[in-house]
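Everything below concerns the one structure shown next.
The other protein chains are all here in position, but one chain of the complex has been omitted.
Take a look at chain A:
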Amino acid sequence: MRADLEIIQDWIPAGSRVLDLGCGRGELLAWLRDNKQVTGYGLEIDPENIAHCIDHGVNVIEQDLDKGLGNFASNSFDVVVMTQALQAVHYPDRILQEMLRVGRECIITFPNFGHWRCRWYLARNGRMPVSEFLPYTWYNTPNIHFCTFKDFEQLCREMQVKVLDRLAVDHEHRHNLPSRVWPNLLGEIGIYRVSGPGLADHRVAV
């Protein structure tokens, strides 16, 4: 399993109902189904990914996240997950709002544009960073809303979203001392567990 999924599955209780936004090839849902009796659906738009999900028995629904989650009832999922898709949607704030409406808790991962390599690339070259980790040029990238950890947490504050857990990891999803000490500069990927303002601060049993 992908290293980030390895980390976030820890935050998903056994037997829960999960909605995975931009579920890709469905690895997380397949693993959770086989190991934690988790049910739910993956939303995806890439035909190849959808085909892969069907092959592996994952409930996949072809749905564009930019059109919202209006078709799902409020509080109909225990956890709503969105890995590496926040930066690719048109309105990250709206999707965050929708995730919090549909699920009791949300897990979001996104690349940190505040990482020192991005800062250094931009400062040195005066151009948008292109790397193995962000392998697109500005005009053909699916990533249209990059943010830094600080930006995301600012948005959470504005929306009264509670951050229950937070991990800053490197591109191999190791959470080492430097990224813990100075996440916004040294963390490459942020993994957040959040809940809406209405939910009491509680920890998920793991």
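Worth pointing out:
Quick note on the criterion: contacts are C-beta pairs under 8 Å (C-beta built on N, C-alpha and C of every residue); 3 or more make two chains touch, one makes a residue touch a chain; residues count from 1.
In the analysis below, contacts and distances are computed from a predicted model.
The protein name that UniProt records for the chain not on display, among "ABC transporter permease", "Pyruvate dehydrogenase E1 component beta subunit", "Glycolate oxidase iron-sulfur subunit" or "Homoserine O-succinyltransferase", is "Homoserine O-succinyltransferase". For the chain missing from the display, the contacting residue among A:P47, A:G126 or A:P197 is A:P47, taking the whole complex into account. With the whole complex as reference, residues 17, 39, 41, 47, 50-51, 53-55, 57, 59-63, 71-73, 76 of chain A touch the missing chain.
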